[in-house]
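The structure that follows is given in the form of structure tokens.
The complex appears here without one of its protein chains, the remainder shown in place.
Order of writing sets the labels: A and B. Residues in every chain begin at 1.
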Amino acid sequence: MTLELIIFLIVAAVAIFAAAFMLVSRNAVHSALFLVTNMICLAFMYLVLNAPFLAMVQITVYAGAIMVLFMFVIMLLGAEKLGETPTRYKWLPIAGVGLATLFLVTAYFAIAQGNVGALKPIAKSPRVRVVHVGQGVPPVTVYLNNDRVTDSVGYGAASGFREVRAGDYNLLVFASTNGLTPDPTKDSPALAQPISLRAETATTIIATADRLIVVPEDLNTIDAVQTVRYTVVNALPANPPINFISIDPANPNPAPEDRAKYITILAPALPYGEFSRTTTLPAGKYKVAWEINNQRVNAPADLDARENTSQLIILYPEAGPAGSPTGRSTELVLADRTTSAFGGPNNIGETLFTTYLLPFELVSLLLLVAMVGAIILTREETVKRERKRVVVSNSAGVRRLNQVSASAMSLTEHKKPSEGAAD
Amino acid sequence: METFATIVPLVVFIPLGGMIINMIFGRQLGEKGVGAVASVAAASAFGVAALLFFALSRFGYEAAVINPPVLTSWISIPSANIEIPWQFRVDTLSVTMMLVITGVGTLIHIYAIGYMHGDSRFVRFFMYLNLFLAFMLVLVSANNYLMTFVGWEGVGLCSFLLIGFWFDRKRGDGWKNSNAARKAFIVNRVGDFGFLMAIFMTFWTFGTLDYYKPGEPVHAAEAAITETAVAPVAEGGTSGEGGTSSEGGHSTTAYAGPKGIFGQAEDMLREGRTIRFGNTDVPIRVVLTLIVLFLLIGVTGKSAQIPLFIWLPDAMAGPTPVSALIHAATMVTSGLFLMTRSSVFLAAAPAATFVITVVGAGTAIFAGFVALGQWDIKKVLAYSTVSQLGFMVAAVGLGAYSAAYFHLITHAFFKALLFLGSGSVIHAVEHGHEHAHAHGHDEAGAHDPSLAHDDHTAEHALHAIADDIGAHGDPSILHDDATHADAAHAGGQHTATNTPIPETAEHEAVFDAQDMRNMGGLRHRMPITFWTYLIGTLALAGIFPLSGFWSKDEIIGAALRSGFTNGELKGFIAFVLLLLAAFFTAFYMWRQIRYVFLGTARTEAAENAPESVNLMTIPLIVLAGLAILGGLLNIPLGISVGAVVLVVAIFAAVVFLLALRSQRRTISGGMLGFQLLIGVIVVGVAFAFGNSVEGLTLWLEHSVGATMNLGPFNPLLAIIALVVAVGGILLAERIYGRLNPLTRKGRDPLEARADTRPAFALANAKGYTDAIYGALIEQPYNRASKWLADRLDWDFWHNWFHERVIFRGFNNAANFLGEPVDRQGIDRLFLLPSRAIRWASGRLRGLQTGYVRTYTFTMLVGVLLVIFLILFPLLRQLIGG
Partner (left out) sequence: MMGNPSIPIEYFVILSAVLFVMGVLGVLVRRNAIMIFMSVELMLNAANLALVAFSRQWGDVSGHLFVFFVMTVAAAEVAVGLALIVAIFRQKQSIDIDELHQMQG
């Protein structure tokens, strides 16, 4: 009986009672207000259910717009007073209650026995991408068992993420010879090693000249928004360990004694084929460089660390235009967005505008049409025209109706519903 | 001979061609053209017959059997062994008949051009005449019974058509004509039944119907040829043997091929075969007797013997040329021809020949008696024809085939002459009647004189058919008296033209131009007709040296021989009866002469009667010539030919000069020349025959199977016959020899005398034959047919059976099927789904309440149902577990 549960029960009770009063109330305005109460309670529920955005939308749209519209119409029509005309189908409420009871019972059993609570969130399938930084190696094609992950990835290039099923695979790297696509059945892989892929992970496979560096990453939510997560990979062969440093731009080349003031070591002593621990940085622009034994290897490069990204920095030997090594090293920065918080507006927005764009458009179109229709429906001429078009048969009811409509030409005065309903 | 005789189909086809030409082009040709075409066709046929005649005489009188060009086999059923070909037989018998038919026929054609002038159906008349010629020639040129039968039926048909030619007369007269035609046809039909039975029996017995197969010789003829003199061979059952014995002695080559019926009959007679009919075996002689008796039935029908002669007097309803051609010269002789052809059968059936003789002789005397009391000029001649046919049939029965044939030929001459003459008289009297009553109807062209008299002939026919037995004892009652009577009956044309003249109303009684009482004194008015008629009368009466004398004498001589020399009963009977009949013949013919030509005219019509046109008188003259000289055909044994020729020639010259003198007033060059021409031709013919005594007999013997039973000339008999004839004439002269033979009351002298009145009445009533037939046959028949028609057919069959059983039954069944089955049952069944659907939809309509809340409720129920279905396993688990 935690606090949450208590609050939940209270709110739920309020919601149910509000709904009940809404049903029972004679006064339409009261009913509307009760409904608003109900909606607010539901908004609270949404909050409990990790749907902040929806909670706000509920308040705004439902309670704020729709119910207001209801109110407008109620007041317009003066429907707070309802006539006491005898009902036609007396059995209907009783049958309805019976139905409702039946439904509830069924639902209860369905829910109770359905093990709804045992539902598990859907796990995201692992993702894989390949980076090729092997010097002197022709473009590679990577296969996971018999599944081709990437097409030929050129030197210094990285493929996009590809979702694969979680499991254990045999990673096969084929080097395309003579520009032809290698055939996994015939050719022998250049490199092969087993790999295991788990859900909720994103794996980057870096192909160097002689080895594969597998870098798992977690692309889930970063708690602190204004942070950047980074990982540095050393793909420079035949080199002693590297220090990956960020340089204060004010003083790019400080003296050794000022090093501590102006230079921050982001990834210390990273040997070849290893990757650093994933750490975070505050977002911003940095000047980074790497050095060997405190000797700067390259000129400082810019690192644009945006928030909510996960940066993978790969250091690899540079290749000249002809593919020959130049002797220098360069970096490859792969920045990926991390996912937003579940239920947050970011998340919803992302999903809305990527996966569900089309329904969104359609629904908005629908809304537009509804607006226009509502306007048209309530125009004077429409009503009049409808009145004239009424006669379809000559039954007594229709004739009476026409008499009524003929006598009710003036729209400005509206009769009381009791009088109107007496026909 | 064979090749020459192949022209014989022409003799049939030329008249047929003439008919077709008239049929197609008749309208364009006009009267003269049509008549010319028809007469030329007949004359061409005569020419062909003459050619055949000459060919036969040239080539040794062999018979030739010719197949027509296209019709190689007529009826051929090989599997049943039936082979009846259409073959022409050219032998002396058939050629003789052809000559007679076409010769007399040509003359009558020419006569008819003038006679039928102005008739509306002129073309058709000549078409029928030519058709008749064609059929008759088929009859005589046939080589088998069936072809003969075809011709037989064909001439019966043409007789029907021609007798009823004026069937469309107004005021009931047309009906009289058509009734007469029908009577002729039906009576002929009865005879045809006999003929058919004979054919069937013949075919059954012999397996074929051919007289003689091609190439088969005629035995008896052969035998006769080889003997110079013909001895009288005893008749009765031995002719076969007699023929055989003579054949055995003189046969040239025995013929071994297929034989016709006569050859087979002779063989069978020799063998004494029996023929199997069903379960019985009948000896051949009996079979032949039966065949002959059946043939006799046919002959009595066609040749108007007792009992089937009744149609011949009524056939006078037809135009006179028809009467002359068909009912005097040709058709009625076809029975004779048939008998002569079947002479082999007759020779083998003595019982049948007895019947034949008796029938013939009885007919001769009966008809001769009836002719005494007739008033109609043509009726007299009709009964005279019947009587003479009786002569011929009796002769055939006696076995004197050549005598019968001789009489046939001469009878053709003078009877045709008499008929044509009577037609001329009738024509003239009608004209006279018109001119006498000059009512301003000068449409002589429109007036059809032929209408009137033949109308009345038809009226006579009507009386004959009517059932009032004794009412018309004196037919003169029904006609107008001897005073003037308007010819209101003359086709109604008088009435059409003389409406305002009151005389029409006066003379409403009918004028009969054929009644002899309306004539008289026509001798001076119509000299040519008179003289030729006189010649015909004398020839018919049998006055020496005219042709009738010779032929009649032969017949009576045959009877005498048969009766006295051979001791046959039939001969006795025949002799007596035929002599009496000869007496009667002379008597009534002279009576007719007195009534018609001599004395004074009794009516205005007779006073004004003109002579007929040339077209009509020339044939009369030709026939008169033939009547005189016809006796030269068969001069009997024992008389010098030259003497006979001389006498005849002198006689002919006298007659012609007399005739010339009396008609000098109206003579024309052409007529004189024509008469002289005739004389030359006839003398030539006489020379052609002159070298053979018994020319006809010898000529015919080549074709007739049996012997001819001839004998030499018997002068005593000739004198007796002559005395009888002259006695008849004198008696008639005594009774009727006044200016006006009629008594004051207009009755016949015989009728006026009390002792002869019953006889006269009987004769006048034609022996009540028509009444008897009516009562015995017609009325029961009519009653039976009426019963069948009214009771059986109408009441029972139609009213009850058809109406009740079929119609109502069907209706009821249909109604049953329609109403309860279809409407109630099936319709209900098929309406059921629609009704069900309507009911259901009516119920389901209630679902559409229009109330939203109910709809919502329904929706929710549905949702709940779906949820249940989805959660069903879970719930089951729940309940179960």
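In the analysis below, a contact is a pair of C-beta atoms (placed from the backbone, for glycine too) under 8 Å apart; a residue touches a chain by one contact, two chains touch by 3 or more.
Note that the structure is predicted; figures quoted are calculated from it, not measured.
In the complete complex, the residue from A:2, A:185 or A:295 that touches the missing chain is A:2.
Residue-wise, the contact with the chain that is not shown comes from A:367, picked out of A:10, A:269 or A:367. The chain omitted from view is touched by exactly one of A:38, A:159, A:176 or A:208, namely A:38. Remark: the residues of chain A touching the chain excluded from display are 2, 4-5, 8, 12, 15-16, 19-20, 22-23, 28, 31-32, 35, 38-39, 42, 45-51, 53-54, 57-58, 61-62, 65-66, 69-70, 72-74, 76-77, 79, 82-83, 85, 87-88, 92-93, 95-97, 99-100, 103-104, 107-108, 111-112, 116-117, 119-122, 341-343, 347-348, 351-352, 355-356, 359-360, 363-364, 366-367, 369-371, 373-375, 377-378, 382-383, 386-387, 397-398, 401, 404-405, 408, 411, 414-417, 419-421, 423.
Within chain B, the residues in touch with the undisplayed chain are 845, 847-853, 856-857, 860.
The working rule: only the chains that are shown with their structure count from here on.
Residues of chain A touching chain B in their complex: 88-89, 92, 95-96, 99, 102-103, 106, 109-110, 113-114. Contact residues on chain B toward chain A in their complex (touch as defined above): 851, 853-854, 857, 860-861, 864, 867-868, 871, 874-875, 877-878.
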